[in-house]
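Pasting in a structure now, in structure tokens, and then I'll have a few things to ask.
The complex is shown incomplete by one protein chain, all other protein chains being positioned as in the whole.
Lettered A and B in written order, each chain numbered from 1.
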Amino acid sequence: MATNAAAAVSRGAVLGRAGGGLARGIAVGYLSLIVLVPLAALVWSSRSQGLHTFWQEVTKPEASSALKLTVVVSLLVAAFNALTGTAIAWVLVRDSFPGKGIVNAVIDLPFALPTVVAGLVLLELYGPSSPFGVDVAFQRTGLVLALLFVTLPFVVRSVQPVLLELDREMEEAAESLGAGRLAVFRRIVFPNLLPAILSGVALAFARAVGEFGSVVLISGNIPFKTEVSSVYIAGQIESGNPAGAAAVSVLLLLISLAVLLAIGAFRHWRTRHDR
Amino acid sequence: MGITVVEVTKQFGDFVALDDVSVAIPEGSLTALLGPSGSGKSTLLRVIAGLEKPDGGQVLLGDDDVTHQPARARGVGMVFQHYAAFKHMTVWENVAFGLKVRKRPKSEIETRVHELLELVQLEGLAKRYPAQLSGGQRQRMALARALAVDPEVLLLDEPFGALDARVRKELRAWLRRLHEEVHVTTIIVTHDQEEAMEVAGQIVVINQGRVEQVGTPRELYESPANEFVMSFVGPVNKLGDTFVRPRDISLSLEPEGDATEAMVERIVHLGFEVRAELVRDDGQHLLAQLTQEEAQALELERGVIVYAKPSRQTVFTR
Partner (left out) sequence: MTAKYALRFGALGYLALLLLLPVGLVFYRTFEHGFHPAWAAVTNPEAQHALWLTLIIAAIAVPANTLFGVVLAIALVRHRFPGRGLVNAIVDLPLALSPVVVGLSLYLLYGTGGWLGGLAGHGIKILFALPGMTLATIFVSLPFVVREVVPVLREIGTDQEQAAETLGAAPFTTFWRITLPAIRWAVGYGVVLTTARAIGEFGAVSIVSGRIEGKTETLPLYVQSQFEGFNTTGAFAACVVLALIALATVLVMRIFRPKEEAA
């Protein structure tokens, strides 16, 4: 009896491993077909006309201007989010007021709302038909506004769980040692929140760099002024220059990767005390 | 600096944590606040620390009424059960924290931190992070950190609760020695009566937000104020209205006067003492403690019928 059961288990284990291997293979195949192969085609196409053409395409004035604008604005927006995101997370965790649950739910809205709808709603409130008389459409401010909208949840949701788990006794200990409220935040709370803030900033940056739907309506896509790379790339496709579009895409990807790696390395260095 | 607590009350919603508590802690003493979970002892400590504001009453440090002062202004050093180590700072930075916040000059900080690390025997570990230390080491660091700012008062909230038994014993002895060296007024909160008896010079027994008794370990053991204190501080038999310590039950094989008849259920050998678990006809259990010789003389073993009589007993007048 016992040996039969043992044999069944080991048979099952072998089958399981074989079946698991098959499922794994299919899943990896799925991943390749959906993600890897198209991206490979992209990279290939960007080099298909030689490195010289690649370089030409990415140094075109309009392209490099768009690239510069995209990276700078995304960094600014991500950094601004570090501030506002942390403040909002703080209020949601440490403060209490009626309707807090609703506010907490609403944070996810930019994530659930289609980007084109986000662009349109911002355009309505802060564009030509604004009831406030404010008009930031077709300007960089409009661009920044759209990016702030879509990147809102990242730092907040990254910081919230960490703030919740934070050991209050650490803050009390610091207080008993003579630290005022600001010192407690600066020396105790903030350093422990920093890794989460950086994660959120990285996510926000990655999102901002590639944002299209919300930006395409409100920024006016004016070359050299408010045209971001994603819009430029779309334009290149439309004008029948897919290779050029591919070149700029690849460069944009590389720059994003570099920034994300830098943030990741900084975060890794800051959390060395946990290892 | 001595501490005086005057008629302090504190409520959390409907729950009364402290009910008109008054206590005087002498300067330079090592006092234990002893009581079961939920008795209010931690709350009292936190009120003294300034981490909780009392609903009524006063807290005096020396002659100063600090009732409305926040923790950072009181000059108390506090040690928490779960260490509250600043996990993003090294041991050195942890201990230096209070001094840095007070903006002391760098050289002063250097000397003081080294001094303290030596005191708590953590010199070699200054550059480590709390995550790399054992529980006992973390708690010693926490003590050094609290002492760094020369507090008038040292408050310890169940400091050894998170440590295993052997380390706990070591640190208890170590704390006693430290107190003898440093002589700061110290209050330690604990639910462990053995710990309180071993470590403290004075014990305040607290139950359900009220002070039951204040005294030395010996006073508490020999002259308990009521049933609660007596049974909290050690095992006790209740015979009708009287309370008898296991050591004060004398057993014999012959019935004597109004001695109670009981059967031996179990014999436990505790080194050179023997604990006899007895059961009466009416089902009540008694605990007697005898020396090895006494037990042998009676040839005590399971099933033997004995007659128990208190050689000393305590009655509490209400």
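Just so it is clear, a contact is a pair of C-beta atoms (placed from the backbone, for glycine too) under 8 Å apart; a residue touches a chain by one contact, two chains touch by 3 or more.
None of these values were measured; they are calculated from a predicted model.
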Omitted chain - touching chains that are shown: A
Option touching the unshown chain, where A:L75, A:A183 or A:A234 are the choices: A:A234
Which of A:I26, A:A79, A:I222 or A:A265 contacts the chain that the document leaves out: A:I26
Residues in chain A touching the chain absent from view: 5, 8-9, 12-13, 15-16, 19-20, 23-24, 26-28, 30-31, 34-39, 41-42, 45, 84, 87-88, 90-97, 100-101, 103-117, 120-122, 124-126, 131, 145, 148-149, 152, 157, 160-161, 164, 181, 203, 206-207, 209-213, 216-217, 229-231, 233-234, 237, 242, 245-246, 249, 252-253, 256-257, 260
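The criterion applied here is as follows: only the chains that are shown with their structure count from here on.
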Centre-to-centre distance between chain B and chain A (centres being mean Cα positions), rounded to whole Å: 52
Contacting residues of chain A [partner chain B, same complex]: 167, 169-170, 172-180, 183, 187-188, 191-192, 273-275
Complex interface listing, chain B residues touching chain A: 49-51, 70-72, 75-78, 80, 82, 84-90, 97-98, 101-102, 129, 131, 142, 145-146, 148-149
